[in-house]
Each structure stands twice: as C-alpha cells, then as structure tokens.
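A short worksheet on the structure shown next.
Of the protein chains in this complex, all but one are displayed in their positions.
Order as written gives the chain letters A and B; numbering starts at 1 within each chain.
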Amino acid sequence: MSDMALNTPPEPGALELEEAQQDNRSRWLLALPAMVIIGCFATLPLLVMLVYAFLTPGDYGNVVWKFSTDGWVSVLLQRDIFDDTLMWADAHLSIFWRSLRLSLITTILTLIFGVPTAWFIATRPREKRQFWLFLVTVPFWTNLLVRTIAIQELIRSEGVINLILLKIGIIDEPIQMMFTDFAIGFGMTYVYLPLMVLPVYAAVDKLDFRLVEAAHDLYAGRWTAFRRVILPLIKPGIIAGSILVFIPCLGAYVTPRVLGGGKNLMFGNLIELQFGAGRNWPLGAALSLTLMAIVMVALIYYVRVTSREREDV
Amino acid sequence: MKKLFAAASVLALSATGAMAQELNIYNWGNYTNPKLIEKFEAETGIKVTITDYDSNDTALAKVKAGGHGFDIVVPSATYVPIWVSEGLLEETRPDEMENFSNVDPVWIDVPWDEGRHYTVPWQWGTTGVAVNTKYYDGDIDTSAIFMDPPEELKGKINVVPEMGDVMGLAIMYYGGEPCTNDKEILKQVRDGLVEAKKSWLGMDYGNIEKFAKEDVWAGVNWNGSTFRMRLANEDIAYGYPKEGYVVWMDSVAVLKDAQNMEEAKTFQNFIMEPENAALISEFARYANGITGSEEFMPEDMKTAREINIPAELKDKGTFLPTCDPDTQALYTRIWTDLQK
Partner (left out) sequence: MSETTLSGSKIETETVVPAASGKKAPKGYSVSTLPGFSVVAIFTFFALYAPIMILVLYSFNAGTSLAIWEGFSLRWYVQAAGNERVIDAAIRSLILAGASATIASICATMAALATTRTRRFKGRTMIYALINQPLMVPEIVTAVALLIVFAWIKVMTGYTSLLYLIAAHTAFCIPFAYLPIRARLETMDDTLEVAARDLYASPMQVFRRVTLPLMWPGIIAGFMLAFVISLDDVVITEFVKSAGQETIPTYMLGQLRRVVTPEVNAISTIILVSGAILVSLFFWVSRERR
C-alpha cells in the first residue's frame, strides 16, 4: 500500500475515488483484447497440459484418462534402468543446466552487441532511424533454417572466415568452428539479436540527451554519465530485451542442434522427445510446466524488484 | 503479379472447398515427385494438395486428434501397426486392386500388413553407414564404423538423430534383436553408445554437403542420401553392416475419416503402375517395390550399390518391429542418457 500513498493525495475525496475506479475500469477494458486472445490461445492450451501432466501416458502417444503423478515424479527422480535404484534424474538436470547456461550466455552476448547497435540507430538523424531499424530486421525475413545453413557455411573448415584468416596469416591451420560451442554462441546471438535491439532502441530513442549533457556539466565522465544517467533511463528497454532473449532461448533447439551438431540435447529437445518418439506426454507436460514455473517466479521477482526501484527514486 | 493474385484468391477460397474432385495427401516433406502428381492430375482430373510432415509421431498425433482434412498418409513400416490398431486406417484392400499384380511378391506378406489389406508400397530403403574411402580403406560393411570407430575416422563421424534406427543398429551390433528388452544387451548398448559418442563429431541431419565437402568422413546414414553424396563426391561409399542393418519401408494408406475415399483408392492403385512407381524413385532416389519399374528408372540407379543390396549381405537386413510401450520407454531413457 505504501506505493499507493506516494502517488495519491493524502485524503482521497469521494470524487477522486470514483475517478480512480473509472480509470481502473478503462485500463482493464484496454487490456482486454490482448488478454482474451492470449487466454484462449495460450493459457487455455496450458491448462489442457496441466491436466495432461496428471494423466497416464497412452501406449502410442497421447494420454489415458487415469490419474497419475508419475510424470511429475520423473521430472526429478528416476529409477535406474538397470538396477532399479531410485536416483536423481541427472539427465534432466544436466540438460536443464545446459539450456540455462546457453540462455545466459546468449543474453549477455546480445547485450554486448545489441545495446551499441540500438544506440547507434537511435542516434542517427530522426528520418534515417527507421531505415536502420529496418536494416536490422531484414535478415530475419529469410527462413531460419536457410539462415542457419548460411552461418554454417561461413564457419566451416573451408569457409569464408577460415579462408580470410588464413590469407591474412593470423592462422596456419583452419580452425574447427563447426559443431562447437562457438558456433552455437554465434548462431544464437545472431538469431536473437533483433529481440534485444528493438526494445532497447525504443527506449534509447526517447532519451533526453540534455540530461546527459547536464551530467557532463556536473563533471561526470563519459562512463559515469553512461552508468548513472543513461543506463537507468534505458533500463526498461534492456529489461524487455533481456526477457525476450532469455526466455525463448530456454526452449530453443533448432539453432543449437544444427550449429552444435546436435550431440547434446537442449531442454526444448527433451520436451519434444517426450511428445514425439518418447511417447510420454505427461512427462513432457510436467517438464514444461516445471520450466514455466521457474521462469515465472524469476520473472515476477525481476519485475517486482525493478518496479520497486523505479518507485523508490 | 497475376500469379500472386491468383494464389491469394486460391488461398481465400480454399476454406470453402470447391466442387471438383480433390485429394489431400499428407506425406513426408520433399518426398513426392511433382511430376507424379501432374501425371495423376492429368489422367484422373483429380486436384491434389500435398501437405508435409517431418516425423511419424507428428503425423500420428495430428491425425489422431482429428479435423485434419487429409485423405492419404505415408507412415513407416514400424508405425503401420499403430495406425491400424488405433483404428485410423481404412481397409481399402489394395490386394484386390487392378495393379496389385505389379507388387514384388517380397513386399506382399510383410509383418506390418500381412497380405496388404491396408497399404501400398511407396519406397523402401536401408539405414547403414556412409564412409569416405579416401580416409579409411578398411571394411565398411560393419557398424563398428560408428560403434567402435577406427582411429582414422575418430572425430569426423556423424550419426543421424533417429532414435529407432540408431538403437536398432546398436542392438544388432551387440547381437540382440531389435525391440529386445534384455537388460544385459541394453546395458552393453548404452555403455557402448556413450563410449562411441566421444569420437563422434555430431548427430545431425542434412549431411549431404558435409560429407561431400569432407567436414564429415563417416557415419550412420540412409542409402538414398548416401547415393546423392556419392554423386557429389565419388570417394563416398555405402556399407551394409554385417552385424545387421535396418530395412525400412514407407507405405501409402488411406485414412478412415478421409473425405475423398474413392480418389484416395484411385491413387493407391495409380502408384502400383510401374511407370508411376519409377517416378517416385526418380525423385527421392529410393527403390519402390514394384516389379517392372526398373526399366523406367534413371540409368545410374540400376547399378548403384546403395540401391541394390549385395547378395551376400541381403539376409542381414531387418525390419524394425513396433516395440511395446515399456521397451520404448526404456529406449527413450537410453537415448536421453546418451545425449545428456
């Protein structure tokens, strides 16, 4: 309630109260279309999955309507295939850890490359900005798979990068880049870059540079100004971008599979396997709901913290 | 531009459905020769729409859910019994159709459809190993190529990420029967695969380029795909593991809830014609199981080792049966363990 007190007059009269209620009503009305669409085509399916997670797998995929919690149990615990001892499902844990690590690295890399790019675009003359913005999205009009194959072409042993490096004499032997972690990192950063650039751009674009100037007038160096003035102001954009990159990354698998050679599963593959050849839909549902719960808690915590900061200052 | 508008209007109309005769085929992607469809349309006046799927499981899940609008599906042999037992296929009795006499007797009494009451052969092939002989000149007719790789090939091996095929090959390598639930053998299989994986480069599809450009030197592969590789790089050869290799067949079946039942049967009959079956093979480069189709096939396919199994290795090939659910669950666990 303390945050309310900050914004509302100390003694709200009946009129203000009514106004606030009306305001609330119109806000709900505005959010309604988005909520209805998402409710019907994203949340409802999720509820179907929630039900499925408590059922028994059918013999050949799908489910049998018999209550069971096996799906949930085997997210974390599994019997050893050979000696039947109960143990941690270390395969699931290590796959989850791999996806988590990849998402973190990708988010950091998109920040490193995306923020300067967004900054660059937002500091072009006003009429040229949309052109640059467009230039960022154009590569993504092509098909993901063709694009990934093209990336592979760049990094193969006889690929362009190796040829150039050989020519200018930096290396004597072609570097093995194909099917390595470098390839995955490069590919993921590539694929998720616009998800970082666009929200950050939207935030930088409305930055009031007079504030930066004021900071300089107060003898702040470039980096101090960046850290203390610019960063707080473009933070909403960076937060939005990080969410958009980090979360979808957790479930991604096409790019890591093609570029990484697919020797190791990603969490997305693991879930897909249960709905496919594994024929264990309840486990698939339980795995994805677990993932979702983790992400949800992290996200709500994140939003709470960041919005509190905003209200504090 | 005109074409664009035409296509857009077709798109708008497709929801309402036209009066003309139609046929909706649901098949593996990049598997249907457009020439075959043109010929079928010209001969019968039936308008064909093709829709792709990328895995047996996706196709099964979609058709089972209902409301799909497909008439024909092309499941793999391992899956046909599931389709039948789930009551998804119409018993169209291809064995009583006019062109059935063209079907090679070998392909009539098959385990997944005795006497061919439901399905018609589409294409068949094998899963074996592909090796670049420039880098390794030893015996290639063995699964040791990927299970216990020779020193020369280590680090340059790719295995297709196909659970059924790879598990089948590995089980046979250790002397088991496909779909076995013998824990002794499965333990060997798991430990063997985990150990072998250390010398693999990747588990990936789309290898024709990687083999041709010699990023990959050996691995588990399909025969038709290896055939295409050899056309791009003549050092590549196809091996039939003597410990046992996988034979597979995709067959054309009609769905129970097909809206164009007669047209679908017409299509089943149509592809048993040798000339038409040859068109199927010409496109995807696999054999088809129709006698007399060879003479219509491209010259290079008639002698290719990839397509024509050497006599001494013929009996080493096995169809993968449909594993029971518990065994399948075991295999999924091993597969997950392998890639954790």
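Of note:
Just so we're on the same page, contacts are C-beta pairs under 8 Å (C-beta built on N, C-alpha and C of every residue); 3 or more make two chains touch, one makes a residue touch a chain.
The structure displayed is predicted, hence computed values, not measured ones.
Taking the complete complex into account, A:Ala150 is the one of A:Leu17, A:Leu93, A:Ala150 or A:Val305 that touches the chain left out. Of B:Phe40, B:Tyr53 or B:Trp335, it is B:Tyr53 that touches the chain left out of the display. Of the candidate positions A:Val73, A:Leu100 or A:Leu233, contact with the unshown chain belongs to A:Leu233. Where chain B meets the omitted chain, the residues involved are 3-4, 7-8, 10-11, 14-15, 24, 26, 28-31, 34, 49-54, 58, 61-62, 65-70, 205-206, 208-209, 212-213, 225, 228, 232, 284.
For chain A, the residues touching the chain absent from view are 3-4, 6-8, 23-24, 26-31, 33-35, 37-46, 48-49, 52, 112-114, 116-117, 119-121, 123, 126-127, 129-131, 133-147, 149-151, 153-154, 156, 160, 190, 193-195, 198-203, 205-206, 208-222, 224-226, 228-229, 232-233, 236-237, 239-241, 243-244, 247-248, 250-251, 254, 267-268, 271-272, 275, 281, 284-285, 288, 291-292, 295-296, 299-300, 303-304, 307, 313.
Assume only the chains that are shown with their structure count from here on.
Listed in rising order, the residues of chain A touching chain B in the complex are 57, 59-62, 78, 81-82, 90-92, 94-95, 149, 156-158, 178-179, 257-258, 260-265, 269-270, 273-280.
The touching residues of chain B, when paired with chain A in their complex, are 55, 57-58, 60-61, 64, 82, 85-86, 158, 161, 163-164, 183, 186-187, 190, 197, 200-204, 206, 213, 215, 325, 328-330, 332-337, 339-340.
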